[in-house]
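To keep things clear, I will list the structure first and then write my remarks on it.
Just one protein chain is left out here, and the rest sit where they should.
For subunit A:
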Amino acid sequence: MRAQSSALARGLTLAAGLTLILAACSSGGSGTPHQGGSAGLASCSTQGKANTCNSGTTKAGGTFTYVLEKNIQQWNVQDTNGNTFENGEALEVVLPQVFVPHPDFTVAVNTDLVTSATQTGASPQTLVYKINPKAAWNDGTPITADDFVYYWRTNDGKDCPPPPASDSTQTKGCLPQSTAGYDRIKSVTGSDGGKTVTVVMNKPFSDWKQLFGAGYPLYPAHVAEKLSGAKAGDAAHMTAAQLTQGWQYFQKTPPTKYATAGPYKMQEWVDNDHATYVPDPKWWGAKKASLQRLIFKVITDATQEPIALRNNEVQGIYPQPEVDLVNQVKDIPGVTYTIGNGLTWEHFDLNLHNPVLGKYTALRQAMFTAISIKDIVAKTVGQFDPAVKQLGNHNFVPGQAGYQDLVTSTGQGSGDLAKAKKLLTDAKFTGVGTALKTPDGKAVGPFNCRYTTGNQIRQSECQILQSDLGNLGVKVTIKPIGAADLGTVLAGHQYDIIVFAWVASPFPSANAQQTWMTGGGGNYGGYSDKQVDQLINQAVGETDQTKSAALLNQADKIMVDAAYVLPLYQKPTFLAAQTRFVNMRNNSTNVGPAYNTGEWGLKK
């Protein structure tokens, strides 16, 4: 009996051990030649292919599960609290928008919604949208100018004002994520039975193509009118209370419960888990959905995504790439992937509230010159994406119309120690290379370099900066920030040097207002230059996009000379999907790869 028990124990031991060993060995691939990097999405990194790569004819059927990295609690993407990437992706499947940002950073008119959208006059700036005669919500109500009026009036910051102080719940009002552009509209009127929309601006708005779309789709006005008791088709006369009711409804209600207008309709939303979409038979658009089912699955831990992809629990993932994650995906058979350069860009910021950093431009220029971005790239993102290069602009990224490299020629980011030292010596700094002192004898530093704890890449960036500035005689201490404390540190100016990322926009002038202008909401380091303010304001009001970009670049040149923020590189983006599906593309703008879900399908 004892011998039998021992044999049993040995058998169990062996089986358990074998399973774990086999599992460990199997993680390196099953022997099937993997296709990552050789087909499908791999062609997306080829110049000029961003919008057409991974194309293919589809056949009906199949389920595609795509990962969302956060839950959705608030369904009004136009609201400041609902303005999340995941919410935008989930809603753009079912709600229409006029202009859609594409993978090459251009914006294209959505011809399913409007047959044309043009600027017909410059003074006053006049925009005319011709709505597709077939366009209708899936309850049969036509999409008309009324939907545009409702959008405008809830987003202009005036017709539906923020909640009053007396409202303890702070829910009785509208808090749009941005009023930019909508606050410049004088009127929105409909004609041709509501199928032509004419927008007249009070003040010109350069980025007019971001109105009524660009990741922030239209909601059905007739739904808001009905639930608030307003007259049907008369959004122009809805009261603030009625507009608020609609706004709140769309915050709380997933689009399973109201009329939508997309190739799919949302059939089910399971909070914190998944959304299920099925083809909408009422869809009038040129391309019909071919998948039997589209699922957006919430996976909040990016490191688990490759495992789920390998186990066929999901078919597409869009995580922030890291070396281990990319290597894991490379080893999955039947999966294709692409690493692209996104609109998110990494940068070092100096805190100009620091008396020394704020006072001496030459010091800041020297610090930026001593930093080697080449080293930073090589030791971080360059390990899995050799294409990453130094970024040369604060407002545009390569690939965007208007991008000019304004930084490299100044030597900033070159790691040229001799040049950096000369800048300091010329400015009468002493102790260069040993213990740096200002011309009036004050010690320079020690400065802290702050990064979000747990972010290995940013830790390495601070370490390289520490070493580079040490060569100038500037001591730097590295001080991590708690995972949830970045906001506290930025708003409280609790840093000398900080590394984090900004998201550029296909509409750069509105972004520039926030980030670079005096007192702008994102201008944490306290940069202020009257000329820059003036140029950005001009850019925002310039209706000619080329002239607007030129004005922004003029402002950018001044900012480069001021050495306030050193752009490092565009952060890589990473899309991986099973090769049996086609038409997914790496759209690294705010709309994400889900911008064309209607085209996704099983390869024929």
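As a convention for this text, contacts are C-beta pairs under 8 Å (C-beta built on N, C-alpha and C of every residue); 3 or more make two chains touch, one makes a residue touch a chain; residues count from 1.
As a working rule, contacts and distances are computed from a predicted model.
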| item | value |
| --- | --- |
| Per UniProt record, name of the chain withheld from view ["Phosphoribosylformylglycinamidine synthase subunit PurQ", "NADH-quinone oxidoreductase subunit C", "Probable glycine dehydrogenase (decarboxylating) subunit 1" or "ABC transporter permease"] | "ABC transporter permease" |
| Among A:Arg184, A:His222, A:Arg310 or A:His347, residue touching the chain not depicted | A:Arg310 |
| Which residue of A:Thr57, A:Asn327, A:Thr488 or A:Gln531 touches the chain not shown here | A:Thr488 |
| Among A:Ser178, A:Gln245 or A:Gln459, residue touching the chain not depicted | A:Ser178 |
| Subunit A residues touching the omitted chain (full complex) | 2, 5-6, 9-10, 13, 16, 19-20, 22-24, 26-27, 30, 63, 65, 73-74, 80-81, 83, 157, 162-163, 165, 168-171, 173, 175, 177-180, 251-252, 270-274, 276, 293, 295, 297-301, 304, 307-308, 310-314, 482-488, 490-492, 502-503, 505, 510-511, 514, 520-522, 524 |
